[in-house]
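Complex shown without one protein chain; remaining protein chains in place.
Right, subunit A next:
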């Protein structure tokens, strides 16, 4: 018998949720409650599409795109409804990680416009090309370039020496 939609989906979701959640944490500059909400919303959208859309060539990548779009639409109507769902345990820094730098990065990300942050996450966390980023955000490549340059300048300014120090460790 063919696997049920729920089974197939669960297989996909179990494999991808961790990464989606982490992406969401970066997009929300560390707001894990919102990140949980966005992750669930993204999974919900993926489920609803599952099996009915013409084949999604790469569901994992598409889920990331859905996440970013969900995030951006949430930002646009931010004041509307925010309700945290459940708790994730607070985490302790893991080996080799610099808590100060982590906080500095999340702060610096928080200082970016949401769309700029989305560009940074797609390009440097997801390793998407400018075209792929543009496609995900429904904007032109030129717009991605502009945002990218602006965001990098801001991040560089805020993170400055910290980051070089980290990278050379």
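Convention: a residue touches a chain if its C-beta (ideal position, glycine included) is under 8 Å from a C-beta of that chain, and two chains touch if they have at least 3 such contacts; residues count from 1.
Quick note on the criterion: contacts and distances are computed from a predicted model.
Hidden chain, UniProt protein name from the list "LigA protein", "Transglutaminase family protein", "ABC-type Mn2+/Zn2+ transport system, permease component" or "HEAT repeat domain-containing protein": "LigA protein".
Considering A:34, A:118 or A:155, the position touching the chain not shown turns out to be A:155 (whole complex). The chain not displayed touches subunit A at residues 3-7, 9-10, 13-14, 17-18, 21-23, 25-26, 32, 35-36, 39-50, 52-58, 61-62, 65-66, 69, 73, 76-77, 80-81, 85-89, 91, 93-94, 96-98, 101-102, 105-106, 120-121, 123-125, 127, 129-131, 135, 138, 141, 145, 148-149, 152, 155-156, 159, 163-164, 166-167.
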